[in-house]
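The complex appears here without one of its protein chains, the remainder shown in place.
Chains here go by letter, A and B, matching the order in which they are written, and residues are numbered from 1 within each.
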Amino acid sequence: MPVAEILKTLFILLVVVGGLAPLITWIERKQSAVMQDRIGANRADIGGLTLIGLFHPLADVLKLLGKEDFVPAGANRVLHLLAPLIAAIPAVIAFAVIPYGGVYRFGDHTLSLVVSDADWGMLYIFAIASLATYGTVIAGWSSNNGWSLLGSMRASAQMISYEVTMGLSLVGIFMVFQTLKLQDMALAQDTTLRVFGFLDIFFGLSHPAIDWIRLPAWGVFYQPLAFLLFLTCIMAENKRPPFDLPEGESEIIAGYHLEYSGMRFGLFFMSEFIQVVVIAGLMTALFLGGWSIPYLSTQTIVAGVGRFMGTGFATGLCVLLHFAAFMLKLGAMIWFQMALRWTLPRFRYDQVMDLCWKVILPLSIANVLVTGLVMLLVQEAA
Amino acid sequence: MIPLEHVIGLSAILFAIGVVGVLVRRNVIVVLMSIELMLNAVNLAFVGFNRAWPGSEGAPSLDGQVFVLMVIAVAAAEVAVGLGIVISMFRNRDSVDLEEASLLRW
Partner (left out) sequence: MSFAAILFYLFGALAVLFALSMLLNVHNTVAGALSLVVTMVSLAAIYVLLEAHFVAAIQIMVYAGAIVVLFLFVVMLLNLRDDDFAPGRQRLVRVAGALVGVFALAQFLRWLAPGLPELPAVPAGFGGHRAVGIALYTDYVLLVELIALLLLAAIVGALVLAKRKLDS
C-alpha cells in the first residue's frame, strides 16, 4: 500500500521530526534559562502576543533565511554547498524504522505504525549513523580553514570511535529480544516482568504474593548497563555538549561549521536537533517500552474496553493511547538530554577518547558476556 | 530480473579500474583506495554468484556472503595497517609519492 506508506512518511516528517525539531530550540532555551535562574526567550512577539517565547524558533528561521549565503575564498565550492545536506539527510531518514505505535488489526486490515517495518531496523540505524560522519568531515575540509579542518578531524575520530561502542553496547539488547526489528522489540516490551522470577526459575520457589511484584518488561530493566552505555555513545555521536569537542568554542572557534552562514548553518544546527529527537525515539523504542503503556498491555485494553464499546473502538483507542504514550516518553527523553546538556561540564578531548576505548568498550563486552551467561543459565534451568 | 552476466561484468569493470589505479597512480593513498575498489569488485562477484546458487528452502547456502564478510574484515585490517605505514612513510619522507619509497632501506 504505497498510499499508507506515503502518509506515514509525511506524518513522521511533518509532525515528529519537522514539528518537534524547531520546538526543541525553544525547549533548550527555556531549559537553560530555568537551570540558570533566568527567564529565557520571551521577547519575540506578533502584535504583542508572545506565547511564552514560542515565536522565537520562527524568528530564528526568518533571520537565518535572510542572511547572506557565504562561500569563503579558496573553498571547494561544490562540497561546501553539499555538506549541510549530507549532514541533515541521515538525521531525517533515521526515524523511518522507529515505531510510534503498535500493530493493530481492524477486521482484515493490519496497521503497523512505523514507516519501514524492515527486518533489519537496527542495522539500518547503524548504517545511517556511520554515514552521518561525512557531513561534518566534508564541511570542515571544504571550508579551507585551519579551525574547520581541526574540528572535522576531531569529529571523524570521535564519531568512528563511538560507532564501534554504540553497536557493541546494544548487543545485549539484541540477545534479550532476539531481533533487530524495533517494532518487534516494542511488542516484546508490551508486557510485565516478574521481579523475583529468578527464584521460580532457579529454586522452584513461587508464591502469588511475590508474583504480584512486577515491572514493565522494558529494556532498561533487562539491560540497565546497556542503557547508560548506549545513551553515552549516541550522545557522543550527536556531538552536543558535553561531547561537543568538534565545535569547541574556546579552542577551535566553531569547528567544522565555522565558515557557514545563513540557512546552511541552520541545517547543521537543525540536524543536531533532529538527532536529539531520533535519539529520544531510539531510546524509547529500545529501552523504555516504545509506545507501550506500563502495566496495561494492548490485549488488556482491547479486551476490557472492547467488551463495552466493541473491538474496533477499543483498537482505535489503543492507537491514540499508544501514540500519546510514545510522545510522552519521547518528550521525557528529549528533556533528559537537555538537562544533561546544561548540567555536565565539557570533557577534554583525550578524556572523550579514553572514555570510549578504555571504559565503555570493556564494559559493553562484559555486558555481552554476562547477558549471555545469564541467558544460558535461564535456558538450562527452564 | 537482473542477468548474472551483467553483475559479473560490472564486477569485472570495477576490478579493471582498480588494477589500472594501482598501476598508474603514484599517490599511496589512492593506490590503497584502488585496492579497496578491487576487493569491492570481488565482493560483488561473490554476492552475484551466491544469488545464483542460493541453496534450497530451509537450508540456504550463504558461502559467498560469508566470504564477503571475511573480505570486508580483512580489508579493514589492511587499511588500518596500510594507513599506519602511509603515516610513518610521510613522517620519514615528507611525501606520499610511491616513487619516493623505492629504496630497500631508509
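Here is the rule we go by: a residue touches a chain if its C-beta (ideal position, glycine included) is under 8 Å from a C-beta of that chain, and two chains touch if they have at least 3 such contacts.
Small disclaimer: the values here were computed from a predicted structure and weren't measured.
Taking the full assembly into account, the omitted chain touches A, B.
Contact between chain B and the unshown chain involves residues 1-10, 12-27, 29-30, 32-34, 36-37, 40, 43-44, 47-48, 50-52, 54-60, 62-63, 65-66, 68-70, 72-81, 83-88, 90, 96-97, 99.
Although one chain is not displayed, chain A still touches it through residues 76, 79, 119-120, 123-124, 126-127, 129-131, 133-134, 137-138, 140-141, 149, 152-153, 156-157, 159-160, 163, 180.
Criterion: only the chains that are shown with their structure count from here on.
Chain A and chain B, compared by their mean Cα positions, are separated by 35 Å.
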